[in-house]
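Heads up, one of the protein chains got dropped from this complex, but the rest are sitting where they should.
Chain lettering (A and B) follows the sequence in which the chains are written, and residue indices restart at 1 in each chain.
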Amino acid sequence: MLSLADFTLTELETVVQTAVSFREVLSRRTPKVPALQGVVVTTMFFESSTRTRSSFELAAKRLSAEVLNFTPGTSSLSKGETILDTAKTYLAMGANLMVIRHQDSGVPQVIARAMDQLNSGVGVLNAGDGLHAHPSQALLDLFTLALVLNPDNPSTSLLQGKKIAIIGDILHSRVARSNLWSLSTCGAEVHLAAPPTLLPPGFAEAFANQSDRPGERSIVQHSSLAPALHQADFVMALRLQRERMAQHLLPSLREYQQHFGLTRDRLICCRPGVRILHPGPVNRGVEISSDLMDDSSLSLISDQVRNGVAVRMALLYLMGVGKTASE
Amino acid sequence: MLSLADFTLTELETVVQTAVSFREVLSRRTPKVPALQGVVVTTMFFESSTRTRSSFELAAKRLSAEVLNFTPGTSSLSKGETILDTAKTYLAMGANLMVIRHQDSGVPQVIARAMDQLNSGVGVLNAGDGLHAHPSQALLDLFTLALVLNPDNPSTSLLQGKKIAIIGDILHSRVARSNLWSLSTCGAEVHLAAPPTLLPPGFAEAFANQSDRPGERSIVQHSSLAPALHQADFVMALRLQRERMAQHLLPSLREYQQHFGLTRDRLICCRPGVRILHPGPVNRGVEISSDLMDDSSLSLISDQVRNGVAVRMALLYLMGVGKTASE
Partner (left out) sequence: MLSLADFTLTELETVVQTAVSFREVLSRRTPKVPALQGVVVTTMFFESSTRTRSSFELAAKRLSAEVLNFTPGTSSLSKGETILDTAKTYLAMGANLMVIRHQDSGVPQVIARAMDQLNSGVGVLNAGDGLHAHPSQALLDLFTLALVLNPDNPSTSLLQGKKIAIIGDILHSRVARSNLWSLSTCGAEVHLAAPPTLLPPGFAEAFANQSDRPGERSIVQHSSLAPALHQADFVMALRLQRERMAQHLLPSLREYQQHFGLTRDRLICCRPGVRILHPGPVNRGVEISSDLMDDSSLSLISDQVRNGVAVRMALLYLMGVGKTASE
C-alpha cells in the first residue's frame, strides 16, 4: 500500500467496505477482534508523527497484532546502518507488516521492492513519504465522505459528480496528491485553490497526465478561493507548514488567512450542507477559523480521526491476514 | 480525578477499599483482571516522568486496558496544534481515559472541562499539574499509611488524630498540597516544616481557608524541624528541586540538609515506630540520609511505589469501568 495512483475503483470500494465492518467492531462493548493474532506490525517513523503512529498502533492492537515501534532517534541509523538494512533486521526479527513514514519521497517503495525481492511476504504500508503520498489519510478522507453521503450504506459510488474543493499548499502536500488520485478515480470533481507559489500554473493538467486515462479525471485549478468554493459539496483545507514563510513562498500566515482561510462567510457560496475536512494538525485561525472548526454541524475533523482507526484496521487486515511467521 | 480538594471522606474510603481489592489481585499468580478490556488509556505526559507514567501504564495493563503513550517531544504540538486539539484527537481515536501531566497548573482541568462539554464520557486523571495537585500520589500515600496502621483492615478512619509531619519545599510541592487535602479530610494533624523561603508565613491558614470547613482541618506550620517531628507518627520528606538554588531560595543543598535533612538522630523525638515517606525520586543524603532510606523498618518508600500500582488500578477502574467505545 504505497500510493493510490494505481488503486482501481474496485480496490477503493474494498477498503471502504472493510472499514465499514471494522467500524462496527469499534462500536462493540469490547472493540477488539483476534484477526491478526501473532502478526507483528512494526511502525518505522523516520519522520515523527504521534498522531498517525498512534492511529496505526491502536488499529493494530484492536486486531490483536503485536506492535513494535522503531524510533530512529535512538537507533542504529545514527550508527551508520542503511535504512534497508534496518528493514531487513525487522524482517528477520519476524515483522509481517511495516508501517513507514519518511521525509523523503520513495523510501517506502524502496523498502517494499527489497522485501519483494527477498520473497519475504512482508507488507509495506506508506504512512506518508516526502511530497509523494499519504494513502491512508486519503482513504480515511474517502471513507468519511462516503459515510456523510450515506451513513447506512457508504460507498465510493456516492462520490460520483460531487464537487470537492482542496484549499492550500497543494504543491507540498502528499495528502492532496493522494486525495487527487482517490477522489478523481471515484468520479468526483476536484477543484484546487491556492496562491500561485503553492499551486504552479499547469499543476492539475500535469498531475492528471501521470494517469493512464487522464481524460477521465476531473481536476480544475484556481488561483483564488471563490471559484473553488462555488457550489462545493465538501471543502478540504490543507495544513500550512510554517517553513513556507522562511522559503519566501508566502509573506505571512495573516496574508494567507485573509485570502484562503475558511470562514463562515466564505462558505455561503458552497452548496447547503457543505462539510469541511482537514488532515490535522490545524493551525487554528489560519486554515480554518476557530468557530468553524468547533462547529460539529460543519467540521468533519473529528470524524476523520475516528474513521482513521477503522480504515487503518482495514488496511492492516487486508494486507496482513494469514501472515504469520510460519508462512 | 483532578484534585483532592473536593474529595469527601467517603470517596477517599472508596479509593482505599478498591485499592485493597487490587492489591489482592497483584498478589495472585497471574496478577491481571479483564476489568477494563477494550478500554483505551492515553497517557499524555507533557512534563516527563518515567516513574509515574510506568506506574499508570502497568496499572492499566493489569486491568487489560490498551495503553497509548503520547509523547509531546515527537508530537504535533511542535507543529502548532493546541493541547485541547491534541486531546480531542485522542478522544476521536477512541480514548476512554486520559492520564495527564503538565508543567502548568490547571491543564488537566481545562481538558476535563472540554471533554465534559463534548459529552465525551472521557475520564481525565491528573498525574501532576504545575504546583497545583498530584492526587494519585497523595492517594497512594494515604493507602500506604492506612496499611501500616492496620495491614488486615486498612481504612481512612485510622488516620484520625495521627500526627504527620511534611518536611521540605511545601511552597512548590503539588504532592504536599494534595496530601494536605486528603490527610486533613481524614482527621490527621498535619505539621509542615521548611525554611521560610519554601513555606511563607500564613501558608497553612491560607490553605485551610480555601476549604468549605476550614475549622475542621488541622494544619500547623513551623520554620524548624524539631516541633514538626515531635511525637510524629509519620514523616513525609519532599523532594528538593535543584533549581531552587538557582532561584536563590536556598543557599545550598548542604545547608538544607543540615537543617531539614532527616537522619536517625533527628527521628528520636518522634513517636516509637515512626515511619518515613518520600514521593521520589530522592536526592540521597539531602532530604533523607542514605542509611535511613535503606532501612526497611523505617522507610516506606518502596511500599509507596508498590501501592501506587494498586491505587492507580483503583482510580482507572473507578473512572473507567463500563466505558468502552460503544457507550
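Keep in mind that, in the parts below, contacts are C-beta pairs under 8 Å (C-beta built on N, C-alpha and C of every residue); 3 or more make two chains touch, one makes a residue touch a chain.
Remember, it's a predicted structure, so these values are computed and weren't measured experimentally.
**Q** For the chain not shown, which residue from B:35, B:282 or B:318 touches it across the whole complex?
**A** If we include the chain that is not displayed, B:282 is the one touching it.
**Q** Of B:103, B:209, B:247 or B:302, which residue touches the hidden chain?
**A** B:302
**Q** Out of B:61, B:230 or B:266, which is the one that touches the chain we can't see?
**A** Once the missing chain is taken into account, the touching residue is B:61.
**Q** Quick one: which of A:14, A:89, A:197 or A:223 touches the chain that's been left out?
**A** Of the candidates A:14, A:89, A:197 or A:223, A:89 is in touch with the missing chain.
**Q** Which parts of chain A are in contact with the chain that was left out?
**A** Within chain A, the residues that touch the unshown chain are 37-38, 40, 66, 68, 70-72, 74-76, 79-82, 85-86, 88-94, 324-326.
**Q** Mind listing the chain B residues that contact the chain we can't see here?
**A** For chain B, the residues touching the absent chain are 26-32, 45, 48-51, 54-55, 57-58, 61-62, 71, 73, 239, 242, 280-284, 302-306, 308-309.
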